[in-house]
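Here the complex is missing one protein chain, while the rest keep their positions.
First chain written, first letter: the chains are A and B, and each begins at residue 1.
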Amino acid sequence: MSDTIILEVARFNPEDGGEPSYQSYEVPLRPDWMVLDGLNHIKDQLDGSLAFRWSCRMGICGSCGMMVNGMPTLTCETLLMNYAPGPIRIAPLDHFPVVKDLVVDLDDFLAKLQKVRPWVVRKDDFKPAREFMQSPAQLEAFHQFSLCINCTLCYAACPVSGLDPNFIGPAAIALAHRYNLDSRDQGIEDRLDIVSQHEGIWDCTVVGECSVVCPKHVDPSLAIQQFKLTATKEWFKSFLLPRGKH
Amino acid sequence: MPQYTQFQPKEYRPKMSAYWYLDHWRYLRYALRESSSFFVAYFCVITLVQLAALGTDATRYAHFQAFMASPVMIVINAIALAFFLLHAITWFNLVPRVVMRQMLARPTPDIISSAPNYFAWFGATVILALFIMGVL
Partner (left out) sequence: METSSHDILIIGGGGAGLRAAIEIAEQDPRIDVAMVSKVYPMRSHTVSAEGGAAGVAGKDDTIDEHCYDTISGSDWLGDQDAIEFFCNEIPKELLRLEHWGCPWSREPDGRIAVRPFGGMKKMRTWFAADKTGFHLLHTLFQTSLKFSTIVRYDETFATRLLVEDGAVRGVVAIELRTGKIRAIQAKAVIIATGGCGRVFPFTTNANICTGDGMALAYRAGAPLKDMEMVQYHPTGLPFTGILITEAARAEGGWLLNKDGYRFLQDYDLGKPTPTPVLRSMELGPRDRVSQAIFGEFEKGRAFHGPYGDYVHLDLRHLGEHKIETRLPMVRELCLKYENIDPVREPIPIRPVQHYMMGGVHTDIDAKTPLAGLFAAGEAACVSINGANRLGSNSLGEILVFGARAGRSAIEAVRNGSAANENAILAQARDEERRIEERFLRRTDGTEKITKLREEMQRAMEKGCGIYRERESLVESANKIGELRERAGNLAIDDHSRTFNTQLTAALELGYMLDVAEAIVHSALDREESRGAHQRRDFAKRNDQKYLAHSVAHRSAEGPPRIEYLPVVITRWPPGERVYGR
């Protein structure tokens, strides 16, 4: 086997006035190198102008998501070897505006995150002197959905996100669902108002790719479908009991 | 691409093509799953026509049978059946995406929540087969 591999990396610099293009670099193919190590080799040794985000290099900060051979991928935890003999095509995440090279604009995503009210809402102003009691089963009920690292791979995998930029999207809805399921929270009605809009859960057509690419097995698709069930139940309740705002 | 002015970088906004579902196999798979609904509707129409023919008289029904036996219709129906199967399988596999998986104490594997559908399907098929073969 060859001891190098070709990375075809998407380049875009708005200051050149040009269109995006691909540039090829040859990097060492080492058994313990991740795709990110290859990119850092380019940045450190071959071309210091390449721009990409990375930080923790242990799959928890969520910075280094990119399209690798067309799949949304966390580059710090994906081996170069998986793609041997190459070449490997690396592009910025789909469905986001590109700022430069592999860096995408996340402002819109952050606005959506804030929109779903991802914090504990208490209607009763109850502040216990100690902790809220929460059984391991109650913790289990939402725990999976609290594991999202905001890497936005799910947005890049979701064709609905690409077609409708207003779609709140998998990660944000999963986060809303996480708080809805938390036994300490009372904000479900607020979030239903926001998330059961057309741009919310009903935009989702269950492509299911968000859950396939999620590196933390959050399963945002499950969250959205469960949210649909909740919204439907609440709708019927309010339909049958018009003044039924409990 | 508009000109860059200092500190006002124009972002590159890739547009999704009208044929986006051909971009990736995973999108195509989704598009096939969605379009399978068309063939389900087609089967429904055929069944209604069949029932209508059955309700009229024996010659209408014989005509219907002759029409369905034509090579063109057999090919169409074979394709429709393939899509029908795709429809059933993909939607059964989506059940775990829709049904609460936490109904049991621990999250259950996908197969557990989709299995009952397959069993029901298999059971219905066996009963129908026995009926058609005249055993029942």
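We adopt the following convention: contacts are C-beta pairs under 8 Å (C-beta built on N, C-alpha and C of every residue); 3 or more make two chains touch, one makes a residue touch a chain.
Keep in mind that what you see is a predicted model, and the values were worked out from it rather than measured.
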- Item | Selected from A:Asp3, A:Glu19, A:Asp32 or A:Asp124 as touching the chain missing from the view | A:Asp32
- Task: Kindly state which of the options A:Tyr83, A:Tyr179 or A:Phe227 is in contact with the chain not pictured.
- Result: A:Tyr179
- Residue among A:Val99, A:Leu153 or A:Val218 that touches the chain left out of view: A:Val99
- Item | Among A:Asp3, A:Glu19 or A:Glu131, residue touching the chain not depicted | A:Glu131
- Task: Write the list of subunit B residues that the hidden chain touches.
- Result: 6-9
- Query: Mind pulling the subunit A residues that touch the left-out chain?
  - Reply: 13-15, 32, 43-45, 47-49, 51-63, 77, 99-101, 103, 105-106, 110, 113-114, 117-120, 127-128, 130-136, 138-139, 142-143, 146-147, 149-150, 175, 179, 182, 184-185
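By our rule, only the chains that are shown with their structure count from here on.
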- Query: Using mean CA coordinates as chain centres, what's the subunit A-subunit B distance in Å?
  - Reply: 29
- Message: Using the touch definition from the top, list the residues of subunit B that touch subunit A in their complex.
- Response: 1, 3-4, 9-14, 16, 20-21, 24, 26-27, 30, 34, 94, 96-98, 100-102, 105-107
- Message: Under the stated contact criterion, what part of subunit A meets subunit B in this complex?
- Response: 12, 14-20, 70, 94-95, 97-100, 105, 137, 140-141, 144, 157, 159, 162-163, 205-209, 211-212, 219, 221-222, 225-226, 228-229
